[in-house]
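Take a look at the structure set out below.
Omission of a single protein chain aside, the complex is shown with its protein chains in their original locations.
Now for subunit A:
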């Protein structure tokens, strides 16, 4: 295989694996913060037990996010050196801003969040939780900004540099804020963050519904569900709204991606229908087993059912993205999104009627919703990234001047060979499989252990209070926390 395919596979693999964790960290971060806020306001031990439990789950997930994220940071240099030289001026500053504004904040206050329960007061702890949550949001902000700039570049110009006798182009920032707020930043950012919040809400709802089914930790579970279910409903609805906004912009900024997502091969003067299901065949430019709703795509894109949407034939042949994958992943995302809205509506309604815990089928459905949310997040990401091929940096028009883009094939590291990339894929394939197994194992371990009850926690805390300061720190508590605490020797 050639270096390009291997490098693309490697990037897709490492980023998809990484992307399992940050959305859950962001989403869980909000749920954790809300639990702790409830504890702070009511001072009820059950809320604290909930917050302590979600902290433990959060910590495992966060460590995985950090461990896999560090790979992404360096991968641009190792595998995409030509790309890094082309965009470093723009992309690098967003990445550096992420480091300085987000990573230090998260990692610093994570220490207080995880290890500080008995060391700092509730106010400081609540503040730390908020900082960790904000840090993970900021991190997403800069990464999505950097990615959006590649999709819809703005605020830059191309400068030609003499590199040992040959002129080479480079994108340089002319206006930092135009670069940051490029045409797709805000839409993509809100949609991505809300996708993460949906995942977090359903994750909490899932674990708590599982406890209700098993009749364990019912007090803590009910409390958490009263936060998780309404937020699941709110965020799934917002996800639909922001997704719709993003898609509408595409017709101007990335018509090729839109055409691929909808498998819309042939332009015509007639209004465009929306394909609900199908099997696109790019070779013959047709969709097999197509189920189509007339007028709907025109309506959704232009808010007007009669305006035709441009198709793939408007795009020069050498600039067309693959169709099958963006089409299927986009439809999968939308389908799962609709399913999640439905489940959230039903769950909230039953919760409101106080019949939620009496419906095992509903509880089991909610138990599996994080899989749907995770899949939707991944699918959306694949749509966005595959749909922009063959460009790694889209060509754009700045102040009426047409700017050159950068093709993915031209972004590779020149000095890296296929064998090297293949060996790194094998190495990371093995490591990531192991990691995934361990992550599932430990996460399951924590969930099976579950939160303490309010009474256990009160007892533990009264012991803490009885001890003097020095005893407090030297005592090796045995019975408390189970999975967290080990018996000394």
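What we mean here is this: a contact is a pair of C-beta atoms (placed from the backbone, for glycine too) under 8 Å apart; a residue touches a chain by one contact, two chains touch by 3 or more; residues count from 1.
The rule is short, and it goes like this: contacts and distances are computed from a predicted model.
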Fill in the blank from the handout: The chain not rendered here carries, per UniProt and among "Cytochrome bd-II ubiquinol oxidase subunit 2", "biotin carboxylase", "Aldouronate transport system permease protein" or "Molybdopterin synthase catalytic subunit", the name "Cytochrome bd-II ubiquinol oxidase subunit 2"
Practice task
Tell me which residue among A:176, A:277, A:352 or A:368 touches the hidden chain in the full complex.
Solution key: A:176
Handout entry: Residue of A:6, A:20, A:105 or A:386 touching the missing chain in the full complex
Key = A:105
Exercise for the section: Against the chain that's been left off, what residues of subunit A make contact? List them. Expected result: 59-60, 63-64, 66-71, 73-74, 76-82, 84-85, 87-93, 95-101, 103-105, 107-112, 114-120, 159, 163-164, 166, 168, 172-174, 176, 413-416, 420, 423-424, 427-428, 431, 435, 438, 442, 445-446, 460, 473-477, 480-481, 483-486, 488-489
